[in-house]
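A single protein chain has been omitted from the complex, and every remaining protein chain is retained in its original position.
Labels run A and B following the written order; every chain starts at residue 1.
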Amino acid sequence: MTMGVIEGIPPDPILERREMVQRVARKTLDRRILISRGMVGLCGVALLLALVPLFAILYSLLQKGIRWWNLDFFTKVPQFPSLIDPNAIGGVSNAIIGSLVIDGIAALFAIPIGIVAGLFLAESSSKFSSMLRTTAEIMTGLPSILLGIFAYQMIVIGFDEWGVKLPGIGFSGIAGSFAIGVLMIPVIMKASETALRGVPAPIREAGLALGARRSVIARKVVIPTALPGLITAVLLAFSRAVGETAPILWVIGASNIVEWSPRKEMASMPLQIFQSATSPYVALREEAWGIALFLVFVVLVINLGSRLFAAWLQRERR
Amino acid sequence: MSELPLTENAKHFSVKGDSAHWGVLYGVSGLFALICAVFILSIVASSIPAWRHSGLSIIYGRVWSQGTDSFGALPIISGTLATTAIALFFAIPIGVGSALAIVHVLPGRLRILLSSLVELLAAVPSVVYGLWGLLVLAPWFEHTVEPGLAGITGSRFPFQAPPEGVSLLLAGSVLFVMILPMIVALSRDAIAIVPHEQFEGALSVGATKWQVLRKVVLPGARTGIVGAITLATARALGETVAVAMVIGLNPLFPPSLFSTASTLASTIALQFQDATPLQVAALGALAVILMTLTAIVNWFGRRLVRGSAFRAGVI
Partner (left out) sequence: MDPSTMIRVSTEMSDQEGDPRLGPISMRFEDVSVTFHGRTAIRDVAFEVPKNKVTSLIGPSGSGKTTLLRAINRLHDLTKGAVVSGSIRLGDTDIYKGGIPATLLRTRVGMVFQRPNPFPTMSIFDNVVSGLRFNGIRKKSVLEEAAESALVAAALWDSVSNRLKAHASTLSGGEQQRLCIARALAVEPEVLLMDEPTSSLDPISMRLIEELLGELKSRVTIVIVTHNMQQAARVSDLCAFFLMGNDRAGEQIEVAPTKKLFSEPDDPRTLDYIQGRFG
């Protein structure tokens, strides 16, 4: 609607446009608001849907797993289910101890290598360091099964090519430690680099200005300052390692007794879950829930614990 | 420097100490680099007999049978791609939608809680997903979901074959649950980085909330979200144990979603034990294919995620 011809003044395009905008806006308003409410609501539904699996898994774990938790479960070794009593399957202490040994040894060599390499990445800006960083990133993204193959070829069957001879140790816990350790190193490396880079440059350089050696600065200043980040990095990498199955799938062999020596074949929690879950015996399948619950429990405790500890350490520093 | 007498503290201040520092750093890093190099080489080397035997037919051949020494992995490769595609089909809308909800729908307090819950899913080990998939989801799929889908679609492709419990669809669904936390967490970061001022700017010209999300927030977060999806894809392509437990390990072409199938990672895992030497090499070839595939996808994903954070000034 135009302003009409009043004393020969032409209609104001701005007022016309204003009217047009209001008209169209009013017309489309209800539909737009409806669509907005609907789509935003759908996003909320998506979030709820995303939580359903979490609660479903936790529920199943608790409901089916907790009944297995008794003293025997944690202290006895597995028994072959007999025809007389198909439910007398003993416990899983072999798997628990096995996990402890394998992951412990892996951590023992992965943590120092990972942190030192992370320190290298944080302090060096050479071509080698950027290549190393890319390598670490690629390694963290690779399927862990490949590391199992690697461990198999290096440790289980040994190496006899290109003039290098490495005796194979056969199926053993140490082969698993090797696989898991190599898995952990790039993860720790990347996270350590981030934590160490987080130390403000002035703190790092101040020592240099005083003339101190880099290694002293590193030891006495940089690493202690970055400690919360480093501890979190290590604990998170460890919690991931504890749950890994693929790398140890067929390099650690099997063991029905508690085996402390890594040179021998061992059992491990994630592997045990895998084998029990796919076993033809119902009791073993049900028992897998008990082990799984314990494994998830351990992983969550380490996860939450690392965050809480780092936060506590941060606060203590103030 | 050597002219001056060394005092007690001078030990900490000599230039010589620095070379020990760098020596250790380079040494350890070099060791790791060496391990990686040997790793890649050993896998490639182990696969050579297979490439010599079957050549590139490993990639396009259709028959995988150790009995006849023929190793065509096309069905296996397509199994990998199919399960990943199924996972992404559900994970992308639900993951990005959840991320939008976390950043723009939830009140502040709930935001942290729900983000943590979703991340909790990420900490669950794959084997537990496999356990749940096998013992809880599989029966449900076999008795309810798959017959239901067959009913609705009249058993038309791809919903035809009789439900067996473990299937391509099941494996894809388990993968979906596994990659969901990754997509939610990374998308949430990308979406949260879009400045609130742009949100207000769009609102102030009369946009509805959804219009702002769709035309300003999502485009702004696009790089990070695509990066998230790419990284999740890499993860799905390489997932071994959970898939191995729910896919049935059938190296033939799955005629329908309800059939059993095989993926690269699960085949390597499950056939290794009793493999003939040539088969071991063939599995090594699968490993090479898998390694190349995941490395490339991962590399792209990281570049995108880093790019989006970089442009927002976070890095």
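Criterion: a contact is a pair of C-beta atoms (placed from the backbone, for glycine too) under 8 Å apart; a residue touches a chain by one contact, two chains touch by 3 or more.
On a predicted model such as this, the values are computed, not experimentally measured, just so you know.
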{"item": "Partner chains on view for the chain not depicted", "value": "A, B"}
{"item": "Residue in contact with the excluded chain [from B:203, B:252 or B:278]", "value": "B:203"}
{"item": "Residue of B:150, B:216 or B:249 touching the missing chain in the full complex", "value": "B:216"}
{"item": "Option from B:67, B:107 or B:277 whose C-beta touches the chain left out", "value": "B:107"}
{"item": "Contact set of subunit B toward the excluded chain (per top definition)", "value": "107-108, 195, 197-198, 200-208, 211, 215-216, 219-220, 222"}
{"item": "Hidden partner chain, residues of subunit A it touches", "value": "13-14, 17-18, 20-22, 24-29, 32-33"}
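As a working rule, only the chains that are shown with their structure count from here on.
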{"item": "Chain centre separation in whole Å, for subunit B relative to subunit A (CA means)", "value": "13"}
{"item": "Residues of subunit A touching subunit B in the complex", "value": "25, 32-33, 35-40, 42-47, 49-51, 53-54, 56-57, 60-61, 112-113, 116-117, 119-121, 123-124, 128-129, 131-132, 134-139, 141-150, 152-154, 161, 182, 185-186, 189, 211-216, 218, 239-240, 242-246, 249-250, 270, 273-274, 277-278, 285, 288-289, 292, 295-296, 299-300, 303"}
{"item": "Residues of subunit B that touch subunit A when the two form their complex", "value": "12-15, 17-18, 20-22, 24-26, 28-29, 31-33, 35-36, 38-39, 42-43, 45-46, 93-98, 100-102, 104-106, 114, 117-118, 120-121, 123-132, 134-136, 177, 180, 184, 206, 208-211, 213-214, 231, 234-235, 237-241, 245, 265, 268-269, 272-273, 283-284, 287, 290-291, 294-295, 298-299, 301-302"}
